[in-house]
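Have a look at the structure below before the remarks.
And now, subunit A:
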Amino acid sequence: MIRDPKDLQRYNASERANHWVVGMSFILLALSGLAFFHPAFYPLTQLFGGGVWARILHPFIGVLMAVSFASLFLRFKALNAMTPTDWEWVKRVKEMVDGDDHNMPEQGKYNGGQKLLFWALAVCVLLLAVSGILMWRAYFDFGVGLVRFGTVVHAAVAAFMIALILVHTYAAIWTKGTIRAMWYGTVTRAWAKQHHRAWYRQMTGK
Partner candidate 1 sequence: MALQSLDIKQRSATTTPTPQARQTVEIAKLIDVSSCIGCKACTVACMEWNDIREEVGTCSGVYDNPVNLSENAWTTMRFSEVEQNGKLEWLIRKDGCMHCSDPGCLKSCPAPGAIVQYANGIVDFHQENCIGCGYCVTGCPFNVPRISKTDSKAYKCTFCSDRIAVNQAPACAKACPTGAIQFGSKADMKDYAAKRIADLNERGFDKAGLYDPEGVGGTHVMYVLHHADKPSLYAGLPENPGISPLVSLWKGAAKPLATAALGLVALGSLFHYVMKGPNEVSKETEKEVEEEDKA
Partner candidate 2 sequence: MTNHWVDIKNADLVLVMGGNPAEAHPVGFKWVIEAKKNRKAKLVVVDPRFNRTASVADFYAPLRSGSDIAFLGGVINYLLSNDKIHHDYVKAYTNAGFLIDDGFKFEDGIFSGYNEEKRSYDRSTWKYQLDKDGFAKVDDTWQDPRCVYQLMKAHYARYTPDMVAKVCGTPKDAFLKVCEYIAETAAPNKTMTNLYALGWTEHSVGSQNIRCMAIIQLLLGNMGMAGGGINALRGHANVQGITDFCLYAQNLPGYLSAPTDADVNRQAYLDKRTPKPLRPGQMNFPQNFPKWHTSLMKAWYGDAANKDNDFAYEYLPKLGGASDVLATFEAMYHGKMNGFFCQGFNPLGSVANKRKVSDGLSRLKYLVVIDPLATDTSEFWKPHGEFNEVDPAKIQTEVFRLPSTLFAEQTGSFTNSGRVIQWHWKAADGPGEAKDDTEIMAALFLKLKEMYAKDGGAFPEPLQKLTWAYRQPAKPAPEELLMEINGKALADVTDPKDPTKVLAKAGDQLGTFAHLRDDGTTSCGNWIYCGSWSQAGNNTAKRDPADPSGLGQTPNWGYAWPVNRRILYNRASCDLSGKPWDPKRTVLKWTGEKWGGNDVPDMRPDAKPEENVMPFIMNPEGVGRLFSRELMADGPMPEHYEPFETPLDANPMHPKNPKATSNPAARVYKGDMEAFGKAKDFPYVATTYRLTEHFHYWTKHSKLNAIVQPEQFVEIGEELAKEKGIAAGDRVKVRSNRGFIKAVAVVTKRIKAFDVDGKKVHTVGIPIHYGFKGVTKPGFITNTLTPAVGDANTQTPEYKAFLVNIEKA
């Protein structure tokens, strides 16, 4: 694709790389984690060289995701502070889902939904990291009561987070012209004006 020099830079290379480290590790974690969660997914362990390798790799990938997510978090936490406009957006999200975004409040770089997702993911990763360590028997030995609690938390939070990521992914697919922001960092001005008008104004001065 030939890029228009007037396209707007939404993410720099470092941010994109960071996102994809998180994304890749999440995919691996979800695949291996689901394999341990329900027998229907157990064949996914073959992607990792079998059940034992899946069990060995999962927590290390988890560490990678937690660390890289922490970096992502630090980069974007300021941009994700909720504003009254965001809450207004969230209240009217149904219109948005119905594909009618004409009357949605004007949005900055991120809309209220994206921001809530950001914070929800942050909480999920924190909980997964802590509960994951409780379960990591190769290196840790916690009391069985704590491990049991951690296990349930880990499973529940993981399922929730997978659902969030599905939504996140779908939103990116649904909103055309979005994914390129994570491939090569730019979006069209029209895209920005339509979905993130305030950010568009800020970037173009118009």
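Quick note on selection: all candidates are chains of the complex that A comes from, given by their letters.
Just so we're on the same page, a contact is a pair of C-beta atoms (placed from the backbone, for glycine too) under 8 Å apart; a residue touches a chain by one contact, two chains touch by 3 or more; residues count from 1.
These numbers were taken from a predicted model, which means no experiment stands behind them.
Asker: Counting any copy, say which of 1 or 2 touches subunit A in this complex.
Answerer: Contact with subunit A is made by candidate 1.
Asker: Please give the residue numbers of subunit A that touch candidate 1 in the complex, ascending.
Answerer: Contact set of subunit A toward candidate 1: 6, 35-40, 42, 45, 50-52, 54-56, 97-99, 101, 135, 137-138, 144, 147-149, 151-152, 155-156, 159, 162-163, 166-167, 170, 173-177, 188-191, 193-195, 204, 206.
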